[in-house]
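Only one protein chain is missing from this complex, and each of the others stays in its spot.
We just call them A and B in the order they show up, numbering each chain from 1.
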Amino acid sequence: MDKMPKWADVILTPLISLVLAFAISALVILAIGESPWEALKTMVTGALGSSYGWGFTLYYTTNFIFTGLAVAVAYHASLFNIGGEGQAGLGGLGVAIMCLFIPWTHWSLALIAASLGAAAFGAAWAFIPAVLQAKRGSHIVITTIMFNFIAAALLNWALVNWLRPVGSMDPASANFPEATHLPKITDMFAALGIEWGTHTPVNVTFFVALLACVAVWALIWRSKLGYEIRALGRSETAARYAGISPVRVTVIAMLISGGLAGMMATNNVMGEAERLVLNNVEGAGFIGIAVALMGRNHPVGVLLAALLFGFLYQGGGELALWTSIPRELIIVIQALVILFTGALDNMVRAPLEAFFVARRKRGDA
Amino acid sequence: MPAADTMGGGPVSAPHAAPPAIELSGISKSFGPVQANKDIDLTVAKGSIHGIIGENGAGKSTLMSILYGFYKPDRGEIRVNGRAIQITDSMTAIRAGIGMVFQHFKLVRNFTVLENIILGAEDGPMLRPSLARARTRLRELAEEYELQVDPDEVIEELSVGHQQRVEILKALYRQADILILDEPTGVLTPAEADHLFRILRGLRDEGKTIILITHKLREIMEITDTVSVMRRGEMVASVTTAETSPEELAELMVGRKVLMEVDKQPAAPGETVLSVRDLRLVDDEGVERIRGISFDIREGEIVGIAGVSGNGQTQLLELLGGFPEKGATVGGEVVMNGHSLDLTGTKSDAATRRARGIGHVPEDRQDEGLIMDFAAWENVAFGYHHAPEYGRGVFMDRAAIRRDAEAKIERFDVRPPNPDLAARNFSGGNQQKIVVAREVERNPDLLLIGQPTRGVDIGAIEFIHKRIVELRDAGKAVLLVSVELDEIMSLSDRILVMFDGLIMGERQAATTTPGELGLLMAGVTDTENARDEDGIPPEHSHPVDRPDEATPRPEGGH
Partner (left out) sequence: MDINTIIQILDSAVRLMTPLLLACLAGLYSERSGVFDIGLEGKMLMAAFSAAAVAALTGSVWLGLLAGIAGSLMLSLVHGLASITFRGNQLISGVAINFLASGLTVLLGQKIFALGGRTPSLTGGGRFGAIRLPFAETLEPVPVIGPIYADLISGHSILVYVAFLCVPLTWWLLFRTRFGLRLRAVGENPASVDTAGVSVTRLRYVAIGICGVLCGLAGAYLATGLGAGFVKEMTAGRGFIALAALIFAKWRPWGALFATFLFGLLEAIAGRFPSIDLGIITVPSMFMNALPYILTVIILAGFVGRAIPPRAGGEPYVKER
């Protein structure tokens, strides 16, 4: 028998972990002499209290859905992809090339091309670690870390030596042409005559992210490929017994993972900055780890966790603006969420399991 | 005192002179909801060899791990040499003079023998003096007890038998008076096992106490002075070996009369289905696992491969099933129904083999045959998930798979009949039924089946054997690999014996004897004039004499 009912495993455990993470964050806020209650109020008001706040929250959420799904897909194949940062960065390069070098007539065509470009570049950046893991057994965690740094160097080089407009001192590409600018959600509301989220960056890629959630769900739980990915993730010997090629599935899972991470660039590079700048990912690749862990690697969980982190991100910015709490607080919260939902999972789980086992024993007696 | 006369030593001759070496009373231990030991009492006399026998999961290993301080008992008292002690960790056990040789060796494989010996028993903070003393002591022990082993050899270079010697030496180096051995012969050839028994007798005659955990009745009868039987976590009997019989022990072990003749008609073999020629396999460490073997299997016959585990049978099954160990080099020819099978490249995988009509019930159902976290219904499609009836295109037809799973569960009487339960929550026998149902109902032209009844309860064994025979009677070919001689003998029509990657000989099941096969298993090919007693005594063929747990592959080796 399973030790716990499913609901306890899926909902109760992450919830308790989250509460613990927030409790410690509150202690940290207290320790720096601020009021956690005030901080929370500022964050909620700033992130959720107005359509302006929501506009930013959802913009960040979009980023985190992509990177969270990226980590989740790889995790199902038992691969810990912490290269989302580099893959998303390279995705930005893909977007920039698509937007700068091809004259588009309509944003929708540009978005499709940019998505493909972003996914292709992100996937390409995941490809080498994937092949090395599958064929040579090189630990993918280490190789993806290394590839994050190599990506940063490569982007730096591309921006300085190649994409930088003549005469500019700024290591950034030229602005993307008008035709590639994506419609903001605020514009869509405006078309309906509703004023919502003026001057916020959330854009049409939010819907792409939602579609990606559905696609990942169908991939993992409904498709044959997903079945193979999950089987490989549980046991490689068993996968080989069943005729599933570990090399093929490892590489495909990582390509999908890298592609999803890369697609984040359609939001931040194409939808918001409208040009490629240095360090455009700003840690969203790493937040994907927290998002996937918290969301138990399920698209619904990832969506909810991404929303939470979107809220934290926007709220953290507001904190820095209105209080003397630096926005690095959210990095601490992020660290604690990863710690409790990921690494200290057993600390929360073991007493819960003992509780349910004891309860069942009493029930049997 | 009949035991004393036959065993040639006085273990039970003076039972009241000294307090018993081990006295357990009321030991209980549960792991979560599973109660592994229930209120166990056990007394072991000083200077005797005591056997503990029982079926899979009876709780033998747990009990001994408690005695060695590896697990803490929930309740109960332990007395060693008459003194009550709390064994909280292995260090306490070692200090109390208890040594243990685990089924999976606890050796560091890239350390030398000497380094392994002193690990945890060093004389001081510096290594050099400890190593020097161990070297001298090792030489003494080697001469005393026939335990020769090169102290400077690295563990991974040693044979399994030698690794086991290192484990015994480790215990003796720590001055163990009470030595526990958990399934020590599972990985040994008959000759190595005989050597081990000589060592054990020598140790006993020196006054040491030995506890032997095994599921093999032959060993109990051959070497122990007294024996205890465990069943489902309880101690059901403790008797003097000389006063009992294998039949009585077998009945105590399973709790009912054992009746297990496989009911089958003589085979009527047809066309050749599988033809193997000069098959070779070298693993990624350069060890030749299969060294040029050739054989045929025809329609309507069961060919059994007998042998001590680790002689290439596993590699043979995996190779034919399409998933040889990574990094292995393969050569030779395999022809299936007239088509040559690719042995390398992308068309040598398990999916292609299935498409060619080869079904496979693998040796290790938990790590190969099933995904333990998947629900039963998902496991029913495992390996066949691309089959058109389970969905065309990229998606799986979950409803179709479920329907099939429910039908299979019903036909194979899988309990509980719940297709949503994860595979890990079924008992060993029911897990195996799921695998057998999946593979047999595909009606493969050739069924590969490895250790079909390992860790499976009696009822399920009969059921699974029946299905295998039915498949044969339907004109299909079956290749059976088992380390259990009785299973091979009762199920097969023809028997091949593997030793050291070679086929030592072929015998007809109807006319061969366990003794003859035992000699072949030990690598002796000239068995024409062999008497039964030279090989494995007839007791070995007793039906309940079968392995207990997963492949006893030593942890330190590979």
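Everything below uses one rule, namely that a contact is a pair of C-beta atoms (placed from the backbone, for glycine too) under 8 Å apart; a residue touches a chain by one contact, two chains touch by 3 or more.
Just so it is clear, the structure is predicted and the values come from calculations on it, not from any experiment.
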* Consider the whole complex, including the chain that is not shown, and state which of A:163, A:293 or A:306 touches that chain. => A:293
* From the list A:35, A:50, A:138 or A:175, which touches the chain that is not on show? -> A:138
* Asked: Which one, B:80, B:93 or B:169, makes contact with the chain that was left out?
  -> B:93
* Could you list which residues of chain A touch the chain missing from the display? => 28, 32-33, 80, 82, 128, 132, 136-139, 141-143, 145-147, 149-150, 152-154, 156-157, 160-161, 286, 289, 293, 324-326, 328-336, 338-339, 342-347, 350
* Structure fact -> Missing-chain contacts on chain B, rising order, are 31, 68-71, 89-94, 100, 102, 104, 106-111, 115-116, 118-122, 124-128, 130, 170, 555-556
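The rule is short, and it goes like this: only the chains that are shown with their structure count from here on.
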* **Geometric centre distance via CA averages, chain B-chain A, whole Å** => 47
* Residues of chain A touching chain B in their complex? -> 1-3, 218, 222-225, 227-228, 230-231, 234-235, 237-238, 240-245, 353, 357, 360-361
* Provide the residue numbers of chain B that touch chain A in the complex, in ascending order. => 32-33, 321-323, 346, 349-354, 360, 362, 364, 367-374, 378, 381-383, 385-386, 391, 394-396, 398, 422, 425
